[in-house]
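Omission of a single protein chain aside, the complex is shown with its protein chains in their original locations.
The chains carry the letters A, B, C, D, E, F and G, assigned in the order they are written, with residues numbered from 1 in each.
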Amino acid sequence: MGPDRLRQLLEAVKAGDLNIADAVGELSRLHVIETPGARVDTHRALRQGIPEVVFGEGKTAEQIVDVIGALQAAGQDVLVTRVSLELAAAVLEKAPEGVHEVEARLLWYGPDTPPRQGRGTIAVVSAGSADRPITFEAARVAHYFGNEVDVIEDVGVAGLHRILAVQDRLRAARVLIVVAGMEGALPAVVGGLVDKPVIAVPTSVGYGAAWSGLTALFGMLTSCASNVTVVNIDNGFGAAHVATLINRLA
Amino acid sequence: MGPDRLRQLLEAVKAGDLNIADAVGELSRLHVIETPGARVDTHRALRQGIPEVVFGEGKTAEQIVDVIGALQAAGQDVLVTRVSLELAAAVLEKAPEGVHEVEARLLWYGPDTPPRQGRGTIAVVSAGSADRPITFEAARVAHYFGNEVDVIEDVGVAGLHRILAVQDRLRAARVLIVVAGMEGALPAVVGGLVDKPVIAVPTSVGYGAAWSGLTALFGMLTSCASNVTVVNIDNGFGAAHVATLINRLA
Amino acid sequence: MGPDRLRQLLEAVKAGDLNIADAVGELSRLHVIETPGARVDTHRALRQGIPEVVFGEGKTAEQIVDVIGALQAAGQDVLVTRVSLELAAAVLEKAPEGVHEVEARLLWYGPDTPPRQGRGTIAVVSAGSADRPITFEAARVAHYFGNEVDVIEDVGVAGLHRILAVQDRLRAARVLIVVAGMEGALPAVVGGLVDKPVIAVPTSVGYGAAWSGLTALFGMLTSCASNVTVVNIDNGFGAAHVATLINRLA
Amino acid sequence: MGPDRLRQLLEAVKAGDLNIADAVGELSRLHVIETPGARVDTHRALRQGIPEVVFGEGKTAEQIVDVIGALQAAGQDVLVTRVSLELAAAVLEKAPEGVHEVEARLLWYGPDTPPRQGRGTIAVVSAGSADRPITFEAARVAHYFGNEVDVIEDVGVAGLHRILAVQDRLRAARVLIVVAGMEGALPAVVGGLVDKPVIAVPTSVGYGAAWSGLTALFGMLTSCASNVTVVNIDNGFGAAHVATLINRLA
Amino acid sequence: MGPDRLRQLLEAVKAGDLNIADAVGELSRLHVIETPGARVDTHRALRQGIPEVVFGEGKTAEQIVDVIGALQAAGQDVLVTRVSLELAAAVLEKAPEGVHEVEARLLWYGPDTPPRQGRGTIAVVSAGSADRPITFEAARVAHYFGNEVDVIEDVGVAGLHRILAVQDRLRAARVLIVVAGMEGALPAVVGGLVDKPVIAVPTSVGYGAAWSGLTALFGMLTSCASNVTVVNIDNGFGAAHVATLINRLA
Amino acid sequence: MGPDRLRQLLEAVKAGDLNIADAVGELSRLHVIETPGARVDTHRALRQGIPEVVFGEGKTAEQIVDVIGALQAAGQDVLVTRVSLELAAAVLEKAPEGVHEVEARLLWYGPDTPPRQGRGTIAVVSAGSADRPITFEAARVAHYFGNEVDVIEDVGVAGLHRILAVQDRLRAARVLIVVAGMEGALPAVVGGLVDKPVIAVPTSVGYGAAWSGLTALFGMLTSCASNVTVVNIDNGFGAAHVATLINRLA
Amino acid sequence: MGPDRLRQLLEAVKAGDLNIADAVGELSRLHVIETPGARVDTHRALRQGIPEVVFGEGKTAEQIVDVIGALQAAGQDVLVTRVSLELAAAVLEKAPEGVHEVEARLLWYGPDTPPRQGRGTIAVVSAGSADRPITFEAARVAHYFGNEVDVIEDVGVAGLHRILAVQDRLRAARVLIVVAGMEGALPAVVGGLVDKPVIAVPTSVGYGAAWSGLTALFGMLTSCASNVTVVNIDNGFGAAHVATLINRLA
Partner (left out) sequence: MGPDRLRQLLEAVKAGDLNIADAVGELSRLHVIETPGARVDTHRALRQGIPEVVFGEGKTAEQIVDVIGALQAAGQDVLVTRVSLELAAAVLEKAPEGVHEVEARLLWYGPDTPPRQGRGTIAVVSAGSADRPITFEAARVAHYFGNEVDVIEDVGVAGLHRILAVQDRLRAARVLIVVAGMEGALPAVVGGLVDKPVIAVPTSVGYGAAWSGLTALFGMLTSCASNVTVVNIDNGFGAAHVATLINRLA
């Protein structure tokens, strides 16, 4: 349901041609696309001007193909996150026009480089190469949401020379996403080097006392740099979403 | 050390009149104000154009008065956070020109309303009146950091009519801080109503399975709205700092 | 052992024809059906007028088939919960007259629609489609226990319009089951909209800080709506059982 | 705001004399009583026909006296929970017509025995005398909410003869509240003896591995009796509220 | 090394024919049987008169066969615990004279019924049939350690009539092992019915808030019956060992 | 109620002079002594021949004095545990014939050395002097319950020579209680030196990662010596109770 | 007992003038100094050539004064750790020759600067001024144990320029102690700058998700620098002890 239909409906309410209860009902129906295996709420996309996103984990290829079809029929770009190699292959067989970002575990149906809507660059910084799946999820989602992205990998705090060597790139960003597992110290260090908002993404990388990301999560929350906020463990997508909203602020 | 002295120093480096090691040493000395009981690093303030902040908890009145004196001598505004009633009284006795924000537990030495530097309004939203100390900490810090602030209290999710009644104010904000204890559900609900970044502050309000804020913290991190990031439990100051940085983005 | 035999036995006790120890022994023997792989206590069914329930997880097809046979021989309906696709297939091969509810992971041996014993409707409400197995477990168990059931899916709190659109259905229920994972906020919101008992079911849906349902569980226990009680994580069956007892209250 | 004013307002909406936005605003204003130190939402009371409840912990005597005054002016009964001896004395000095239930830590302003609205008896059962504050909170709240209440104390599972001796009273109740700390085993035992809904209240009674109620909480959630639901640790009030709603079901 | 050789060695020490260091060395060598894949310390067996025990989990069939051979060569009976079906088959192929207790997951090389050394009966009591592997591990280990054993299964606390029916058997035991998962309430109930030592074994049975046995463990430790001690989760062997030591006390 | 009255009552049942329900009621009434502030169940004492025990923590001096009076009137010895200095002083003022064991935090009303009923010695072993309150609670309770007790303090595992020096005393005991905080390693070491049952008592001694006894508790449960069972943190009384039961086994 | 007496005793053993059991007994008696309130094991001091250490927390002034007296009589220096202001004053009143290190919470009876036994310098590095008590405990203990110490405070990772400015001092140390609370990131950063052993001390500094030092502890254990080992939370003494042992290695 495009903005036109929406305006039409609201005017009917104002004119008394449509009562409140019916309008609420129609509105809530209209921005939901029902497929046999899943319901997609297009409300957010409508309001925020971003592509529709499907969380792939736990869904079957059939369910995802259905959703892609329905959304494309509605003229929307589609991003599927958390897609395994097997799932991606199965989906692409039936909906072959998508791009499969292997490291980022994404499927994308839309233009290779969507029009830039952000005002600056989003830096996506990672502590180690084991954080790559989450780093790339964040970076590619930010890309497809219309942002300029600068990826800076492997600058963990045990080798300060690596961070110092990229200070200029860090300072050039309008908003930063910092991805780290284990002790999760990188956001504090990066936060101390810039005066921009830093979104920290703890990852489940590490063993033993890393407790599947819990240690990194708590470490980031208690970071001694106060320009850091945190998202859920391994939630590269959420970080990219918030960074996009910040980057679009006029 | 003002920007002028800084420029002077850097030119001496360039001209070879000052070697690198000495410059680093001087720089690190210069932006630290040493007092008998505490060291204040003015680096951040210099870089970010915000007042100097002193974490009051665990410090004595003497230590705080010393820092205030040193910073005011350097021409800087000072904000002291987490100040108890007794501590505030003791500090004000010796440094009486400050403003004591009782509910926010702050002491402020500077202009009542600093010049506006933010581009929009920061909404500070709370779930219940028990969250007031943190709500006010966030709101008043944001105010003294030069932002327009809209405080919306007591709109917990068990009374949806209260949230619905303030939708317009929520949507008018450029960035939102949402403060909640217990199950921490409010950020998810607010996040679903706006397309702006939402900074969630879990509070230690609640008993039993609220586990001193842990439940609210985890609830906010797993929020089903993906435009939400989270700061540490009861960290109203940190939320205000990040919101300020976002609100200043040009 | 039907009520008649029970009455007979108790009269023998009163008449002194049966001493206490023997009566206790016989009673405890009589309502237990022993099969080679499992013992089924029919006491609850006898007392509460509900079908016999077998927890399928961890049992072999042979054990389940034996129990079904023994119970059917005793004239009782049988419900098997937590049945995987493979287990269901293996059981149905030998006991083919059952109904397999795939999404609810149930096997049912009894009438398609048992006689209504509840006085009102049980609403089963879910936050998201990933909660479906638990939602359907609750809904179908409630159905087979003789209740009118209204299933309302996918009304998570990040899209308030969806909840508001179903307010009337929520208010029409005599008792509500609310199923949610991640931050578990939905029961608080629903609890605020109705003045009926709400039974919250946390699910293990979510990743990272969702901690396999722990966050939803704690969130529901600290819900700011005080008409909410909670059952174990993923325990759709238990919620349906309690809702049935409430719905039968005359 | 009584039901009359409410009806009047809604008819104005229907007649077009009042637009939706204004009506929402007025409604949300009207059922909130603002006092200097607290806001009381009378919405719930209006809808559910129960007295207004104020959570006393963390409030000052002045705040509570203000609320009591405002609510009594509006013709409502008031219940204040979690009141310490000192707080109760301070409140009663200024608002002396209240009843102080010392063991239940309640203040009550209303008729000694409100009109019975429940259809049966609520049994409040406790494991030990150390659970008394929570037991009495549940029992007295249920009493003031208009229920017949039967209190059965000190029937912990390590002395089965005590439980067996009260079986008839347990079975006579329409709904049961079971209060226990330490291992929290009593609800499972009681749940096995009755076919009515059992609301379990874990208490923070116990030391060491009782973990301030966490062990009782988890024990009750994993209870082998499936007619048990659970509320937050020490939440006697919440249990009484839900039991009241169940007991009023026609 | 039998007691004779031991006595001989100690006399040599006393006579000065063997210095202390050498004696310590020889002693520590003598009671260790080295095999390529494992070392078995026969010290305990020597001192306590019980068969040698091998923890099977994580060992290969070859390692276990080696140990069995070495121990049998030394004239000792051997008990292997935590043996999977596959592992048992592989071991029995090469060491076929053993008995495989499938439900108890044990392999036994020794007389079917070792001579009775205990003075009374050990009751092994379980809450549910899902606890069977641990129940049988405890029961069969106790049997092979020379005790009279009475197994009483499926007497969970939600069906008190089942426990009451076996009170005499409980009271007839000299020491009791009580096995339970989920809320772990059974030891408290049994402990209240007897005046003998009760050894509680928490099991990992249960889902959600059962937390793999943690809830049962904590529940048993905070049991309101003070004649209960606890062993590790699923440690049926340890319970049987302690019960054996108690049962042998003259 | 002494054994005589009990026998009388049971014969009335047998003779039909007393029906079952009444007998159950009278029995459950008779062995409960009701005082204004507490109920004491004398059932255990009756059955087990041990003094009556009152948990002092959380009770007022008045409540305790009442209980002491009632029990002494019934001819029973009384032991009050967990008594602070202040509470002991207040109780002794009104019931001065008691003995106050300061370090063990006990009050005892009975003979200084009750008749020996145990068959051997109970060794009470501690890791450090900080464990003294729990060590003495265990030792003195065991003494008043009629056992020979050998207290061996300060033999922590970091000084093996201390343990080795007392090996003979350890081996002379019929049952051992081992008290330790911090890492809780002592029971494993002692368990390896004896072939008797070892009851481990974790204490809340230690800071940081000692987590108020949790680390010691888990350490004892996973002890590599399999003749160790565990009671709740700081539960010296429980350990003494079980040790008494074991020591009395004929 | 000095080394001379020790040699004498051992020769008596060799000569057969003293049997083993007696020698063990005497040895274990000799190096223990018994005072009314505490036992001090001088074994460690004897072996390691370091002063005797008394953990002050939880002891009374009398107990500590007794120990000091006994140890000084034996010619040993004494260090008392974790001494509050009140306790220090009470001890000094009776044993006035000691030095009270207020910030380090130590009492020292011995030479102001003990002879240097370490071969290099121990750097004690801290993240913030709130870590001062632990930083100074480590630094002063290291000093009194005979080490050259370099204290470097307030170099938290959010201000990298501060760490970089002290690189030379870090690299000059033979072993480093790094003290940090909150996210505990400093040891990883320091560990990456040096090729010497780093001992990390987590502190309980921080609020909310700092969980009293647990987050710093886990962060340090999962540090991405592999030359870091960790001691207990707030254990400045332990870190100084290990650093001393390392620094003395020839």
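The working rule: contacts are C-beta pairs under 8 Å (C-beta built on N, C-alpha and C of every residue); 3 or more make two chains touch, one makes a residue touch a chain.
These figures come from a predicted structure and were not determined experimentally.
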Checklist entry - Out of F:Gly56, F:Pro133 or F:Gly219, which touches the unshown chain? => result F:Gly219
Checklist entry - Pick from F:Leu87, F:Ala188 or F:Ile246: which residue touches the chain that isn't shown? => result F:Ala188
Checklist outcome for this item: Touching the hidden chain, out of F:Gly98, F:Gly118 or F:Gly206, is F:Gly206
Checklist outcome for this item: Out of G:Val125, G:Ala209 or G:Val228, only one touches the absent chain, namely G:Val228
Next on the checklist: To test your reading of the contact rule: which positions on chain E touch the chain that is missing from view?
Outcome noted: 24-25, 27-28, 32, 38-39, 41, 43-44, 57-58, 202, 204, 213-214, 217, 232-235
Item to check | chain F residues touching the omitted chain (full complex) | outcome: 127-128, 156-160, 163-164, 182-185, 188-189, 191-193, 206, 208-211, 214-225
Next on the checklist: What does the interface between chain A and the hidden chain look like in terms of residue numbers?
Outcome noted: 129-130, 153-154, 159, 161-162, 164-165, 207-210
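The criterion applied here is as follows: only the chains that are shown with their structure count from here on.
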Checklist entry - Taking contacts as defined above, which has more of them, D-F or C-D? => result C-D
Checklist outcome for this item: Across the interface between the identical copies chain B and chain C, with over half of residue numbers shared counting as same and under half as different, the residues used are same
Checklist entry - What whole-number Å value describes the gap between the mean CA coordinates of chain C and chain E? => result 38
Item to check | Distance from chain E to chain B - Cα centre to Cα centre, in angstrom | outcome: 60
Item to check | chain C-chain F separation of Cα centroids, rounded to whole Å | outcome: 43
Item to check | Multi-partner residues of chain F (each touching 2 or more other chains) | outcome: 217, 232-233
Checklist entry - Connecting every touching chain pair, does the picture come out as line, ring, star, complete or other? => result other
